[in-house]
Structure formats: structure tokens, C-alpha cells
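We show some of the complex, not the whole, and keep each chain where it was.
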Amino acid sequence: MGFPPALPPERTWFPLVELAVSEDIGAGDATTPLVVEAGHQGSAIIEARQPLVVCGLEVAFAVFREIDAQLQLRTLIRDGEQTVQGDLRGILAAERTALNFLMRMCGVASWTHRFVDAVEGTGVRIVDTRKTLPGWRSLDKYATGVGGATNHRVGLYDGILLKDNHVAIAGGVGLAVKAALAAAPANLRVCVEVESEAQAIEAVESGADYLLLDNRTPPEMRAIAEQLADRAQLEVSGGVHLGNVREIAETGVHRISIGALTHSAPSADVALEIENVVAKPGRVPA
Amino acid sequence: MGFPPALPPERTWFPLVELAVSEDIGAGDATTPLVVEAGHQGSAIIEARQPLVVCGLEVAFAVFREIDAQLQLRTLIRDGEQTVQGDLRGILAAERTALNFLMRMCGVASWTHRFVDAVEGTGVRIVDTRKTLPGWRSLDKYATGVGGATNHRVGLYDGILLKDNHVAIAGGVGLAVKAALAAAPANLRVCVEVESEAQAIEAVESGADYLLLDNRTPPEMRAIAEQLADRAQLEVSGGVHLGNVREIAETGVHRISIGALTHSAPSADVALEIENVVAKPGRVPA
């Protein structure tokens, strides 16, 4: 169903790599230079210790390069093995931070994939939300994409979503939709959150072609879908979990958005195994 | 047992607030200005929707201020209620990002507190690790502190920890400890990871006064503690969970470090309830 998700521009996530490296290395690794000589070579393999959807290797590699630009980073496509080779001081300094990225990114992608799998064949799309970790928006959204979800707006700036408070201030669903359509920039759709069948109909009749049904029961979803699914895009959200996502997907709505994709993804178990660690006889500082 | 943890210096976490605000607001909120007039006042309350250890209000407040410096932020001590008052455009723009911070920070503090509670009375300290979210080191460590844990080194730079790879390269526990003691700066303790009672004894006899026992069974911990607890600080780690933490605490070791405090903390359920949302009759844009 299309090309794989494009890694977001480095400028959106590299500041996070810099923060992460800086917060861990600070004034320098206090331990390794005491016992490992500069130039002592080694290699390491990144290992998944559970089945997972791989995500974030480019980011992990950026961590290694940020700490030691000379490290050799290689992906052996055939068996998915990732190797890092070079000065052991650099590898040991980068290890924890690189793994911390992979634990999160593989975690979100793998968790998302379970929801996508659960609705397979229904034609329904799993969609992410803005409940991402602060600072992690572009990586979290990339990881949900790798897991098979469709992205929703990245932030407040690239999508119009009239929520309950907007509707209340505007004086009703119809007024809110009309006000938005009158002034919205050409590039953005106008989505509106509705809380009942009546509101849904009012929204569509006011010109909305994208509805968000929040916290409705499957029968309510089904009733609205039967009436409106060919006149507007229908997205549902609220209280979705692996146990009910398939039932919801079968109500006839088009999209299911799930905050838990990002706010509750379990961390993946990923490790770095260093090979060929040998003492250099006679080289331990006298 | 001392003063409450000091909030880390703003410079260590404000870049994360800036990233978070920037990634969410970008070129500006596309929705609210379509239906909410500039200057439309409102107020909101931050609500915990589950019992939790409160953590991160200063950071959430920094988000609000970053988006609209005029917002009034108030903590009503008596009942723990947090209110935000001011221009609704600002409140609505800040809502999601502020909550995303609180969900994480209250989550980590509350989760940590469960481990601390579980060992109450044993005198053992729960200690955090470097398995934090990239970019979040200072906030994650602050949150474990708020939850009652003792911090371990912040990063590679402020603590010496000789791990298995260091020991292997140095040619053994004793050689590693001696090399480190010979060159370590005065301010840092020299900690060493050991994998057996024999190694533990070798470490102490080489001058180490802080041992990390990784992946030992409780009986092994107990045996080492009986021999060495008065000659060195003993920390254990590996495979700790709520079900076995008390048993471990009763073996006589001094500290238990747990990566899951930060890599697997469940997100807390926190929300923002906006009050007094009324349409301004006649003010919806014509």
C-alpha cells in the first residue's frame, strides 16, 4: 500500500539525538578512558531479544556517528544483523543512548503493528494522535507509520480539527464548520468532532466532509456509518484496545485513532553485544 | 529523609519544552483562530483521573508560559487543584503538550513509588539507571526522585562504573579496580560490576568500596552481603519487578537499581478541563 514511510528530515529529530548524547556524555565518559586505551578496536552487534518490528536504526546510527564519526556502521540485510565497528571508547560511550532510542522506536512500531494486524482485511486504517512523548513527535509518528498506521496531523499547525471546546465557543457544530470553511487555507481539510448522530448530520449538512466520533459505542458508530459513510470520512476514537479494535473496525467507519499507540507502547528489549573484548597484555596503564 | 528533590536546572530540560512546543505548534494553531477570537478569556483545571504521585507541574507551567506568557498559573495547595487562566487561544494551544509532559512525569513518579513502597522498612534504597528516554534524562531522574528513589549517576560523566567489558579489557576485576583507583578524579567513587562471590572479594581486596551485582539470585546476594556488606556498598540489578523486589531487599544489600522505573513506567491519566466555554453571541466571524 505505497512506499515505506520516509524517515522525517534530520532537522526534526537530530536535536533530540544531540540532547540525548549531551545528557549522557556531558564532560566525557569517566570510566572507559581509565581502562581502555585510545585506539583499542572492537566491534558490536545490535540484537533484538524479542520478536519486533525494526525501527530507528538510522537514528541509532546517528548516535554512534555523533559520538565517534569514524565508527563503521553496517546493516547485513540478509539476516538483519547490525554491526558497529571501531574504537571501543566510542562504542561503549554510545551504547546506552543508541539502545534507548531503539527500545522506544521498535517498541512503538511493534505495538502499533499489533493493532494494524488486528484489523487486517477490514480496510479500516489505524491512525495515530498527538499523545506522543514531548520532543519525540516526528520519531513517534515515524514509528507508528513503520508499524503500519496512517499518520494524522503532525501538530496543531497542519490540520484543522474542531473539537468540543471549539464547537461550544462557535455556538454549535454547524456554525463552527461554516466559520472554519470560510477562512481555512486551501490545503487543509476541515475535520469536526461530533458527539451524536444529530450533530454528525448537522456537520455534514454544513459542509464538513470529515467527522471525528469520540467515545461512541460500536452500535452508535454503525448507525452513523450507515447514514454518512459515503458522504464523509468517519474517524472514531476513545477507549480502543486490542480487545475491541476489530469490533470497531467492522462498524463501517474509515479510521480508528488510538492515543495508546504512543502513550502506552511497551519498551522493546534490544541489546548491544560487544565482541572480541580482550585485554591488551602489558597495555593496562602502569 | 532529607529535602524534596530539587527541580533540575531549567537549562537541562527547557530545550525539551522548546522542542515539544515547536513540534506541536509549528507555524501556528490552524484551528482555534478560525473560531475563537483573540482575547476570548477562559480558565481550565488540570485533573488527575487516577491516584498518582504529582510530578512535573513546573514543567507543564513552563509549557503554558512558553506559548502565552500572559497566562495565569495557580496551584491551590489545599486541594491540589491546578488552574490556568487567560486567553483561550493560548490555553487550547498548550493543552496537549502540557498534558503529554504530565502523563510521563506523573507516570514515572507513581510507578517508582510503588517499588519504594514495596521495600518500606527494609532500609534498602531503590535506585534508577540510565535507561531513560532520550532527551528526558534530567526529567526522568527528577521523577524517580519524586517517587522516592535515590538517583544513580546522571550520565557517563559523573560516575565511574566498571562493567563487564571494562573488566575483560583490563584483564580482571582486580586489575580494573586498581587501574581506575590510580587515575580517577577525587570526586568520584569507583564502582565495579561483579558476577560472583569470588569476583566480589577480589574487587574489595583491590580497593573497591562499591559493588554492583548484576543478575544474581537472592541466595547469591545474601551470601555476598553476609561477607561484604560492612566493607563495601552493595547494589543489585537485573530482573527486578514488583513481585520480587521485597525478597531482594531482604537479602542485606544496600541498593536495588531498576531500569524499568523509567523504561517501562505506565503513562498517567491526566486531563485538562476547560471551564466557562461560552460562545460570544454575535462575535463569531461573519
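Order of writing sets the labels: A and B. Residues in every chain begin at 1.
In this section, contacts are C-beta pairs under 8 Å (C-beta built on N, C-alpha and C of every residue); 3 or more make two chains touch, one makes a residue touch a chain.
What you see is a predicted model; the values in this text were computed from it and never measured.
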Copies of the one sequence in the complete structure-file complex, 2 being shown, number 6
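Note that only the chains that are shown with their structure count from here on.
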Rounded Å distance between subunit A and subunit B, as computed from the means of their C-alpha atoms:
22
Residues of subunit A defined as touching subunit B within the complex
12, 15-17, 19-20, 23-32, 34-36, 40, 88, 92-93, 96-97, 100-101, 103-104, 130-138, 154-163, 165-166, 168-171, 175-176, 179-180, 182-185, 188, 263-264, 266-267, 274, 277-281, 284-285
